[in-house]
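The complex is shown incomplete by one protein chain, all other protein chains being positioned as in the whole.
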Amino acid sequence: MNIDEIMSDRKKIAKAISEVENGNTLIATEALRRIRGIDVIGVTGVPGSGKSTLISKIAYKMAKEGKKIAIIGIDPTSPFSGGAVLGDRIRMKELNRFDNVFIRSISTGGKLGGMSYHTPDVINILDAAGFDLIFLETVGTGQDEVDVMNIATTIMVVLVPTLGDEVQVIKAGQLEIGDIFVVNKADQGAADEKIKEMTLILKERKDGWIPKIMKSVAVTNQGIDEIIRALDEHKNFIIEKGIKNKKIMERMLYTIKQYALERIENIMYNENIEKYINQIKDGKDISRIIDEIMLEMGVNYGKGREIYRKVEGMGGEGP
Amino acid sequence: MEKEERYIEKLKEWEEKVLKRSLEVLPEKGEFRTLSGIEIKRFYSPLDLKDFDYFEKLGYPGEYPFTRGIHPTMYRSRLWTFREFSGFGDAIETNRRLKYLLEHGETGLSIAFDYPTLLGLDADNPLTRGEFGKAGVAINTLEDMQLMFDGIPLKDISTSMTINGPAAMIWAFYILTGESQGAKWCDLRGTIQNDILKEYMAQKSFIFPPEPSLKLVIDTIEFGSKELPLWNPISISGYHIREAGATAVQELAFTLANGLTYVEKAVERGLDVDDFAPRLSFFFDAHIDFFEEIAKFRAARRIWAKEMKRRFNPKKERSLWLRFHTQTAGVSLTAQQPENNIIRTTIEAMAAVLGGTQSLHTNSMDEAWALPSEKAVMIALRTQQIIGEESGIPNTVDPLAGSYYVEWLTDKIEEEVYRYFEKIEGIGGVIKGIRSGFFQREIAESAYRYQKDLEDMKRVLVGVNKYKIEERLEIPILKVPDELEERHLSRLKRYKENRDPLKVNDSLRSLQRNADEKNLMPYIIDAIRSRATLGEIVISLKEIWGEYIEPVIY
Partner (left out) sequence: MIYMRKIRILIAKPGLDGHDRGAKVLARSLMDEGFEVIYTGIHQTAEDIIRSAIEEDVDVIGLSILSGAHMYHFRRVLELMKENGLDDVLLIGGGIVPEDDKKKLIEMGVNAIFNPGTSIKEISEFIKNNVRRIK
């Protein structure tokens, strides 16, 4: 598959995504080399906060103005079966009328962190394919959501007045990473109080951005225009401050870091675990196996070994 | 309890001497649970009904809390209404089928509508392609309704119509059809299902968002209490909740919670509870777990009477009655060895009768394949007639009262229902629960568990996961001929050509202007008199109220 071909139509983009999800590094790197640095809006918030509906409504307005929009929805992989039910599309049915919208559901692939190793690749493909904007909807289970900050240019945190979700937001570190906070379903319960509470605890970002907090009722389109304005403001802010380029570079490096991490994981577990077990059974020394693994990962282990030997009382026979 | 020690002492003795030896030779096999998962003991005795107070728990038949039935004599005075659901194709074809059923001893009519009609769409709407007349009859205009009841005098028959989203409009068609036959409004008898809350929970044939939908339902209740005192403006339905996968307890809890929500809203509107509560009716599923279903029906009456009394304190005793229609469980039918479905339906129908139902629909054996054929419908109807007129079951009121098991199970179901009531209150009531997906999640969870039990062989389904055979199925299947659609469409076209468009437009604008403030029934009737179609009325209201998008739970 040639990258220029891929970018021309919906079906090919879809296939290319499958390819990178399957670990086709050729296409992945090719996309990485061609990224244009478009805006990626990470949308996070607990399940049931209405992320999908909110994205759908925002995207609807933007698509109507002719913007090319891609949406990635992530759902968790079952740790038991490795399967998944991906259901984010259901709430985005109204976007089916637009030719300039592309939606794709992906799974976490069982990786902790809320994103599979290949999520950045998927983003890069869409970036290279000529979209204007990408929404990345996270799983929404909390702790691991901060991963999204490595690939997003703007982060939107969705809250609901009726859920005690601010605690989770704080615990998950979303308080620090969110650029825009939206209290959705504002018609159900004390939205204004929630906004007050949040305003008290939100602080200016290191880069000087003051997080916005606003309310919406996504199902009835309330507050959508305001959110779009806030997204624009943040977008302009990071360009003016020269932060955007840094963010794009972060995404590129993060992509590469994922390759490395996956490679390591494969060396250590997937490819070799059986082999190591058999070697141990056959009487091979564990320390020897460790050496081999380290070598394969390209880690210079020599120095560490020397230091180890020098520490008194921690001797023991090196191989 | 008197002599409790003695029962315990005897029980211990029995366990030592009798039970132990028996278990050694014949150990018990498997788990013993109802279809809904309630754990069942080896046997029940007075020890399980320790504080049982006859008058508090049961009372005499026709007496508070109506556990034994709402009438003192029950089927000794009158059998339940035999009602078979029918309707397919267009109005003319359905008219033929209705007449057939009446000739064969059916005592009430029950109309099924096709999907476009259920969603308030006229047959000329492109969204309806492929769906015309498939699952029921298509009714778009007053003319359609008049043709469906041609030669059937509406003043003499009671008609039940399974319609929800556009119930108000379909009812208005019916009222005007009666009128055109010369019947007075106040003589018309029947039921519209009109239970929109369960649509959001289970059946998914909703049109507008919950709040305006609920407003429209209360409009019909108010209108009925003033203009059509013999009509049941709502049939609060557990059937679809159950069919979507709920347990017996969930079916009952969610349905009663819905019922109480309607009453609350009507009272908020300023209606006197005694003016409408006696006309509320219910509709339940009769599933295959015989005793659990009987207990469910008995518990239903008791809980409803207690809650109506506690919350609304009506003066009329009738306001405490839970009157209900029952249909045997569609989901219990199998596509495999379809004749077995006759037996399943018989067991379920018996449970409904032993539970004191006011009317009954027995499913036809081929319903896991398609709409029932005439032969299959006949067998289904005969099933009711055999139970009613041969079996002797109706000879005495509530024959299972006093059974240790049945009374224990009735109490148990009541207890579990109250636990759900608390939960529902905790999440802020029915509408909030619908919007947050609470009910949908509960139902989906139960459905999934049931399937898993079948897969794991924890539950037997004869002919499906056990006792399978290779078979060649030769069931005559009812097909809806294409000509019916053409006939309907050309009729609809003619209908729209022969009217004053300005008049139609005026009546629809007037409907829209008053959508939120006034009782809409008179405006809907006016629109129909000006020859507006179902689809046109529904679209007009969509423009004001919007359409509902559900939170999807799986």
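Lettered A and B in written order, each chain numbered from 1.
By our rule, contacts are C-beta pairs under 8 Å (C-beta built on N, C-alpha and C of every residue); 3 or more make two chains touch, one makes a residue touch a chain.
Every value quoted in this text rests on a predicted model; they were computed, and no experiment measured them.
Chemist: Which one, A:Thr44, A:Ser107, A:Thr138 or A:Thr153, makes contact with the chain that was left out?
Modeler: Missing-chain contact among the listed residues: A:Ser107.
Chemist: Based on the whole complex, identify which of B:Ala183, B:Ala368 or B:Leu489 touches the chain you can't see.
Modeler: Result: among the candidates, B:Ala368 touches the missing chain.
Chemist: To test your reading of the contact rule: which positions on subunit A touch the chain that is missing from view?
Modeler: Contacting residues on subunit A, toward the hidden partner: 10-11, 14-15, 17-18, 21-23, 78, 80-87, 89-90, 93, 96, 102-105, 107, 266, 270-271.
Chemist: By the contact criterion defined above, which parts of subunit B meet the unshown chain? Give residue numbers in ascending order.
Modeler: Subunit B touches the missing chain through residues 115-116, 118-119, 121, 127-131, 134-135, 199, 203-205, 243-245, 331, 334-336, 368-371, 444, 447-448, 451-452, 454-455, 461, 463-465, 473, 477, 480, 552, 554.
We adopt the following convention: only the chains that are shown with their structure count from here on.
Chemist: Can you give the whole-Å distance between the Cα centres of subunit A and subunit B?
Modeler: The answer is 47 Å.
Chemist: Mind listing the subunit B positions that touch subunit A in their complex?
Modeler: Its residues touching subunit A are 428, 432, 435-437, 546, 549, 551-552, 554.
Chemist: Within the complex, which stretch of subunit A touches subunit B?
Modeler: 48, 53, 85, 87, 90-91, 93, 162, 188, 219-220
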